[in-house]
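One structure is given below, represented as structure tokens, and several questions about it will come after.
The excerpt is restricted to a subset of chains, each kept in its original location.
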């Protein structure tokens, strides 16, 4: 995954344009991806697909002839979606178009202007302070013209047409955690899902520009959206922060319980975030007209780390081991979703005799409360057709994996039946 | 309000009698008040309207000829509802009729005997200890005769016949916080309500003697009581203690949530008191046969301050600034009740584009979670026809005022519709 992040890092992505297409091509080398092009001007609910933005170069020549804010050195230097410009101007005229972060004088901020036509440059605050009076030559060699919005979609079919959605955004330029970590993780989950012999659910992986992308997908897929039973927005999964789970708007959906359960059994602190209508594409999936069971599972969360939307969200911030832990967490959540069924105890009156089936120790003695036997007893006790395995895991305090194994052993022993 | 408290302070009020009539006349100078007279002997549920008590003078002449417990100096000196008496007696005979507070030797207690015919005097414990053996002349120049129970009622009509009840008691003599502060605040809320161009609810202001007054009103107004959707018992609103909210018997009525919300956003500690069947007239409004949504919003609460029912509940304890803060809190609660409606998002699928309506900033950047934009997003997200604005405020943690303004802005932008 880290290799993929590294590979995609230099590409200048935005909500439209060739950077996105180039990114999707690389993803398509790992999973079977369908790329969609939606024409500029297409109405998508209350929005309109914007003009397509492409950029070749951008820079400023200062009064001494030095090149500043060179797009080719760092694509964050240009205000994303900047209009083309090539003009000389005074520092006073230039300044309103410059963005920096006084609190982090060495970092370049990431700024966008998708829906208001303007231009601008981002630079370190240190560099901003060094600018002298004089004439500046400003060059943005970009185009903002009718074209398309591009997104990628990968459907991996399971036994049911019910779907699990994994959605990540592909619209940020050289930002690693906020963007590339989610793209890489989603891609590798896709690879893993393809390798599974059978899946209970179908899985829909979306690689879309933030906000306008999920709005576009939802407006074109209202029927498919109804099949989404569980979903996660995948982003900020590559930094070293503690894990975070932001609940869906529903708050107590199965994906909410499953994600909290998995994080709760890692024996490390994690952040549990109540739903709020800001952040990433869960804003759209959880709008009241859809209200999908979509949460967001990340490490550091939206806006809650210093490097967020700056040049410091780079290949140092994201590390292979952090991505690997996140992959494991996601696979554990998927394991819960895949196996969280409701069973019925076929011998519900008193406990069945586990000993004669080799499921119980022979010599009575004291007992470790979290052992396999306790998992067996909990499953038998709660298998009344009203408790899912996840509900049993939550009530017993036993990890889902152990409850699942107990249920499978009891099913194999003829004591349990799925419904 | 403080001027009104000062003006009403010297009057000797009781549950019946001319002190109440005099008090109601003063209130009627500010709000349109209907005064009711209910004849002694009238059955009101399990009770009977008592004889009317009036008093002209009361005092004790001690063995040295000094006048003690002079009613004209402080009307608390006489046991409220004392029978007339004019007799000489020994200290031993007098003593069972004397009441003092050993813990506060300088204060005169306030005592009543409404339903048992007796007489008595209240005095400071210091004074009690100074009494010498000898003959005392005891004078209570009162009358306890068939007459009426008097109460005042003010109905300020709004668009709906649904009512908000504000009830305060008018039966205490020279006690400022417990009695007069509530009378003054209720009166000034009435003045404010009259000045409003339009009101959603009708407001019923009751100025009644405690217990027997609310019982009398309820017994004569069973139909009107059904129109009461929200209510507050107004008392102890003039001291400097932290605010207190005592929940209605229902516990989760709109008035309960609204009051807690307003107090919770003042950034000062406040006391939240679970319902209990003692205190003021909420006892009657919340009796199981009515179970009205009536709480009590005060500063110090019933019996929970040292000066309670003593001569120290005076014009020093109550101060103008404390009354003013209480008025603001009540008006804020009324603002919640008036505007707490349910709205429906007219574009519920994905977020509408706020930017093109001038409701959203142009340059994407980080974000203050409590800003106006967040209030807009919360309202849009929760306007599903199931959340009231107050429920949105509670879930978002944003103050009701900001949620209300967001809802009005969205309604004006055609994005929201009231139901």
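The first chain written gets the first letter, and so on, giving A and B; residue counts start at 1 in each chain.
Heads up, the rule we're going with is that contacts are C-beta pairs under 8 Å (C-beta built on N, C-alpha and C of every residue); 3 or more make two chains touch, one makes a residue touch a chain.
Here the structure is a predicted model, which is why all the values come from computation and not from measurement.
Chemist: Going from the 2 copies shown, figure out how many the entire complex holds in this file.
Modeler: 3
Definition applied: only the chains that are shown with their structure count from here on.
Chemist: Give, as an integer number of Å, the spacing between the C-alpha centres of chain B and chain A.
Modeler: Chain A and chain B have C-alpha centres separated by 54 Å.
Chemist: If we count contacts the way the header does, which residues on chain B are in touch with chain A in the complex?
Modeler: Residues of chain B touching chain A: 345, 347-353, 355-356, 362-367, 369, 374, 377-378, 380-384, 396.
Chemist: In the complex of these two chains, what residues of chain A are touching chain B?
Modeler: Spelled out, the residues of chain A in touch with chain B are 45-47, 99, 109, 111-116, 118, 211, 214-215, 218-219, 222, 249, 276-278, 283-284, 286-291, 303, 308-309.
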